[in-house]
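With one protein chain held back, the other chains of the complex are shown just where they sit.
And now, subunit A:
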Amino acid sequence: MYGGRERERERERESELNFTLRSIFRLERLAQLGLIYIYPTGEDYKTRYLMMANYFDIDDILAEDELVPAIFREATNGVGLFDSTDDMNKVEPGSKVELPFWLARELHLRQAVTVNVPPCFNKRTREEIDADAAHVDLRNRCPYFYELGYKIAPLVGDKTIGLVLLIAFRTRYKEVLIKAHIAFEVAPKFLSLLTEEEVKLYKAAQSSATAFKKWRIGGPRFQKASVLGRKRKAIQ
């Protein structure tokens, strides 16, 4: 009798979780595509609202698409695509998967998974940043290094990530500044090391400098009206 009720409750929980999973999966995806709008509700309001601030920021969306390692705490049906070792369409508790950050965060909030520190913040990377932050290929490790680190630090409870980010950015900022403002030519290799955030910074400096140069050199100060240079067409 007791065992039966226990099993029933478990099944109930499982189906509830499945429902949540599936609905989050779909809703978030639709929302990301801009097809629906998720209204902020309940005590979540403030965090939701803050998230809304850059809701339509494509970089924010792409940053949240980065994969992070996670471990399922519960057995979950219907999500076999994360761990397709068999055709049960089911994930066992304790199985390691890689989830996009936006899904991992939601599942983490619902206590369904444990999020681990992504490999781009591992010991090796940290040592390389300590040694010479300016020449670490962060883009290869994670194109949204700072954004992901900023978002994931409170989730995994790793207080050292913030410091790694700050040290890396402080050193690399100088490099970007020099390359963007002072150097005339940059090796294309330099750009391939930068994360998306740094590339944006570099581009901001570059584009305003080129716009100024263009204005100074002048270009056509007087533009010909489009009707003027036109030849009359022969009438057939």
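Just so we're on the same page, contacts are C-beta pairs under 8 Å (C-beta built on N, C-alpha and C of every residue); 3 or more make two chains touch, one makes a residue touch a chain; residues count from 1.
The criterion applied here is as follows: contacts and distances are computed from a predicted model.
Colleague: Quick one: find the hidden chain's UniProt protein name among "small monomeric GTPase", "Exosome complex component RRP45", "DNA replication complex GINS protein PSF2" or "fructose-2,6-bisphosphate 2-phosphatase".
Modeller: The chain we cannot see is, by its UniProt record, "DNA replication complex GINS protein PSF2".
Colleague: Of the residues A:55, A:173 or A:190, I need the one that contacts the missing chain.
Modeller: A:173
Colleague: Touching the missing chain, which residues of subunit A?
Modeller: Missing-chain contacts on subunit A: residues 130, 146, 150, 153-154, 159-163, 165-167, 169-170, 173-174, 177-178, 180-182, 197, 200-201, 204-205, 207-209, 211-212, 214-216, 218, 221.
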